[in-house]
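A quick write-up on the structure given underneath.
One protein chain omitted, others in place.
Chain nomenclature is as follows: A, B and C, assigned in order of appearance, with residue numbering initiated at 1 for each chain independently.
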């Protein structure tokens, strides 16, 4: 049992505060012989890096990852491979500006974990949210990059932003290629100007907005997962809900399934000419009875609006005195914009864990 | 790690197939000295019992629970209390009618776990869904009854059905007392005739419908939960998503949070005249940074329409031949109707686990 | 985390008190498709059954095991196989004679867990030791029988009694076949009359004696286990030390290794004519760096003398009054005599777990 670990056979333990000397993770259970370099991890980290467009926080950090253990030269290829030993990854915090946060030392900012950490622990690293900072997700993305290496190239995990505030994408325009071409990870090019306008408006108002993301894993073989409490969807729900600011998770038709009838919701099966079973729809999001069907695994998660805003909100301080909170620091008007790599990483970690668990019970 | 266990310090392991000789659970970690009798558990089981109204399956079972271990007479009170040893609970299966299921032996019924179990395990107890049957939730409800004993009377967990198909309750009419007065666990008396009509219609059509439930825990002290991967909301999401047929989970404002602005979503704090901090709203569903705020914990979960329907659906059998599936056995047109006690039980298990985890890290 | 579970991928949870209605275990993680009948388990249980010779307790119980879940007919062979679902095993307690124990209700018998259970839990099922009874080992033996099925016929686990009181076997006479021919599981036929005389003497004196057992696993492939905290020897030590009355565990040369020099202790390697590496000795007991070498895995464990004896010993009762304790019930003069099947079972459980863990990390 562990507060800061995730997964079982592919087990990730993260550590670090937003403004401490460093943050990182230890990955235990990675099979040996997998080619892994810092660059493999860095490219995923760079995708979530702050400061890359005008809609995300201007905190600039190299977010440079170091592999401290668990890899060694492969005497056959000369390249660096995993050894089966725990992989320790570290990212130093270089741009900390801790003085910005002194004024929130005794404040319980609305929507933040300030009050609950104080009540629970009595002591709190208030600088930048400390352990509760979204900065912890850098460690997740690093771990996810290793997870993807285990999954290999046949499994592809992608995440798209599909809603900002009231503005949804048009699913008819879905093009994964677009998610790499705009700063929003939007799969629909036509939504980009709409969102730009909306976010400019939000920011001018000194407020923030929520978002919904969709993460899809393709190429997942049928048979991953297990009944009851190791259900793939249960683990995906836990993984996505553990991301900062996430308030909802759904699989396949999700909440919309409440509106469906049995014969519509039940994905029928057919057999292709070359003898392969397939499904005529995917309302179950690629999971039946907690086990993958071989279809795309489809999950969505909702992110609440950033709690740190320029607009004044009221709250209390540790002396139970009423205070006004106005956050002037660097903050995203919509944290969902940077959440796509995190959603991918969590899906990758869940799947890598289940690939290993499947091998454990089933062999092969 | 365990496929069939849930929780850490309050750890529940369930076992049993729908049509095997029995099903049950082992509860490890229950503190000693808690009064516990079979009747305490039975009353919760009776609330989910099949055959209690015309909208649920007519399978009639006593669902009588036996406590096989972990309790003993208290020499002070003479009553039966927990001893700290594992509590083994067993419910015998008495009305099995296995012959009803012989015809589905080789079929992959759409929306069921038949295909995925076959692909994964190669062998499957097909009778009544075997391990994937909703009957497994009886063991959850039994465990939840023990969890409630740990939580004590100051924490109250209730679950209501708030949507069937397209028909939502009117939240202005919310009255918890109503949930005990109608067969739907509806908190709004005015929705009952609407749902009755709708379900009659659904059943006449030989189909089924989905539903949404809301589970609320009141009296939970601030400080339960922990950051990152032991977040209360992450564990609630895993727990609810592990229930059969659940496809979505949300906390507080949930998916609706995507539409809110920062200042609306952020629950402000004030101080009461007698010096108690309180919140002016509860969009975060009683959880901030994964830790309880002391407000009601509010979660919702969506249940897909029953996959077993009278209407013909197409699928494949194990020989990859196309088949028609018509389910004539005993089945609920909306499994959500019986899910309220299960939702309560899972919430109770999560909270009991976190009460013990909190003690473990923090003492007290 | 669980007080009453053992193993990770092959995970056994035991429950039950000595004089409750039943005891049993739930095995989670057993791969599907393994032929398993109650008879397979019963034959191991019968080997530890009380009342089979004059040196063990005369409590007579059928110890009949029932499989309540996790198996189903294999449609290819018609036989019963595991399904991958949890296997629930139950043994009813039929000969309980609880009244024998009423007098120890408030006593803290020396060498027993009475005092520590009372101090910890405040309530205690005193009948026959309750949860602390050696009767719990029946559940271990049942689980071990399933573990052996996973290991298959190429891995052979055997346990021998090698010392009772001061009387050691002569290792030159070691013959595994003998362990099935005498009531002591002795591998040396010449020690049998010595032990019989000694135990008659011990029993006449109203006292008891300790013992040492050796458990050997043959046919274990090289590569099982893992560094640091999943070392095979670390898990074997935990498993054997968890058996009632065990006070010491050693691997290979064990405590004797302290007397050796580096060149003697280090098992050298050679290559056979057919190109197979082998070791010229086995001081390391088949494990190097926590990982199996392919040699026999050799462990020994020491069992303290039975604490329940006819001789009067002094102690306290719950009122802190001095008392005399004389145990007139049914008790073994040397519990080591019945420990061999338990030692085998624990070794089997550890190895089955590591076989699955190895698959999990390494595939294959």
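Here is the rule we use: contacts are C-beta pairs under 8 Å (C-beta built on N, C-alpha and C of every residue); 3 or more make two chains touch, one makes a residue touch a chain.
As the structure is a computational prediction, the values presented were derived from the model and not from experiment.
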Listed residues A:32, A:256 or A:277, member touching the removed chain: A:32
Statement: Across C:19, C:112, C:149 or C:359, the one contacting the chain not displayed is C:112
Query: Any idea which of C:21, C:183 or C:223 touches the chain not displayed?
result: C:223
- line: On subunit A, the omitted chain is touched by residues 1-5, 8-9, 11, 13-17, 20-24, 26, 28-29, 32-33, 66, 68-70, 72, 74-75, 81-88, 90, 105, 120-125, 130-131
Task: Pick out the residues on subunit B that sit against the missing chain.
output: 1, 9, 29, 31-32, 84-85, 226-227, 356-357, 359-364
Positions on subunit C where the hidden chain makes contact: 1-6, 8-9, 14, 108, 110-113, 115-117, 119-120, 131-132, 136, 163-166, 202, 205, 207-212, 222-223, 225-231, 233-242, 247-271, 275, 277, 283-285, 287-294, 302-309, 311, 313-316, 320-322, 336, 357-358, 361-362
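As a convention for this text, only the chains that are shown with their structure count from here on.
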- prompt: Using the average of all C-alpha atoms in each chain as its centre, how far is it in Å between subunit B and subunit C?
  reply: 38
Task: Let me have the rounded angstrom distance from the C-alpha centre of subunit A over to the C-alpha centre of subunit B, please.
output: 27
Shared-contact residues (touching 2 or more other chains) in subunit A: 1, 9, 226-227, 357, 361-362
